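I have a structure I would like to understand better, so I am pasting it below and will then ask my questions one at a time.
Only a single protein chain was left out; the remaining protein chains are all shown in position.
Right after this comes subunit A.
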Amino acid sequence: MHPAPSPRAVEPTTRHHRTAFPASGLRRRLLAALVAVPLALAAAACGDDGGGGAAADPNKPVELSIFWWGAEGRAKLTEEALALYTKKHPNVTFKKTWQANQGYFDKLATLTAGGDAPDIFQIDDNYLTEYASRNVTLDLMSYKDSGKLDVSKFPESLWNYGVVDGKLAGVAFGENTQGLVFNKTLLDKFKLPVPTTGQSWDEHIAWAANVSKTAKVPGTQDPSADYKAFWVWLRQQGKDLYKDKALGFTEQDVAGWFTLWQGARTAGATPTPDVIHEGNVTDISKQLVVTGKAGTSWVWANQMPELKKNTKDELGVVAYPGDPSAQWARASMYFSVFRGTEHKDIAVDVINFLSNDPEAAKVLGTDRGLPSNLDIRKAVSETVSDANMKQSIAVQTELGAKFGASPQVPLKGHSKVRSELIKAAEEVQFGRQSPAEAAKAYFAACQAAIGA
């Protein structure tokens, strides 16, 4: 626009104003906009820190957003339980969003970055520290102390597994533990013995090699890329995945782990690398034990019902090989409250309701793991009618008697520690690196990931 002064141009006064300093004004305004936009976003993101929520009028209509991952079954149960809350508090309604696990955390991060995180969201120990250390989650400690959030019936170690740097970042919503799932139908067909809790790793591998030979189905998924199997194995050697702010293992430990499974592959105990890879990256519904590509898969015990939905075969579950006291009661997932929510008190009350209300707990069953509240856990295990949930309770109760102490909550960077393990293990599986080389690369990548 050339502001050619024209005597005939009849302009509103503002227009004169603008033509007076044309270029610099525009530039300044653009600059101002550039500076203002991030500032405004920042203000929105960190605003209302101390707000007490909707305490003013308890009957004011409130809509809370809630976000979780899971399958359709979980959605149905959760919606039912939330409806119970609305029945008791008619002014509170929910905006429910759920999706499959894959992509869940991408979406949660995007929502959070936009300052638009859900009021209540499901999270697991992969990301709890990431979110807590960046103050995305509301510290629930004061609610716990005042009793508005009742965790008195939780096992001590379980609610503690939601504490990051002294802040209660998430409420453990269900307890689970590692489970080695096997295809019982297949084993019975060939009159093969089932794996047992307490078998050694070598015994397990020998057993699997025998299954491969007899049943012509690879005996066991190769778990060398599976962080939870690696973790249990480490704990059996007196090590751990993390120790304080550092790694709890050495490069030699990793090499030992990779070598163990290299031997298993040579012995024919596992599928071929490409099939192992399939098992490494697919979600729970396509684990090899379900798709018939291996005799066993390495999962969390509360995933049994989901596995069973996808196969006609009968499945059984035992502890991972080695001393079962290396396993622990892990919070399968948490519910956290967004620190920027306008309805802190109500959001906490909803979580409290879902955790401790007998009716709601009955609806939710063991879908997210064994109920955290021990009274409710007892009640649910006595009354549950779903056969899959029944089995899952029985197994976890049995394993629960042998548990050791919980490890610390994983450090920031845990998800990278997991994904790098897949990469390193696959380098060995595909024969592109020796166990020692892969271990060296993995150890360095882990150091970088946790910032050590």
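One rule holds in what follows: contacts are C-beta pairs under 8 Å (C-beta built on N, C-alpha and C of every residue); 3 or more make two chains touch, one makes a residue touch a chain; residues count from 1.
Just so we're on the same page, contacts and distances are computed from a predicted model.
K.L.:
Can you pick, from "Circularly permuted type 2 ATP-grasp protein", "Sugar ABC transporter permease", "Na+/H+ antiporter subunit D" or "Carbon-phosphorus lyase complex subunit PhnI", the UniProt name of the chain not shown?
P.N.:
"Sugar ABC transporter permease"
K.L.:
One chain isn't shown here. Among A:153, A:184, A:390 or A:416, which residue touches it?
P.N.:
A:416
K.L.:
Going by the contact rule already stated, which one of A:83, A:113 or A:246 would touch the omitted chain in the full complex?
P.N.:
A:113
K.L.:
Which of these, A:61, A:103 or A:263, touches the one chain of the complex that we don't see?
P.N.:
With A:61, A:103 or A:263 as choices, the missing chain is touched by A:103.
K.L.:
Touching residues of subunit A against the unshown chain: what are they?
P.N.:
Residues 1, 4, 6, 8-10, 33-34, 37-39, 41-42, 45-46, 102-103, 105-106, 109-110, 112-113, 115, 130-131, 134-136, 272-275, 277-278, 280-282, 415-416, 419, 422-423, 426-427, 430, 432 of subunit A touch the chain absent from view.
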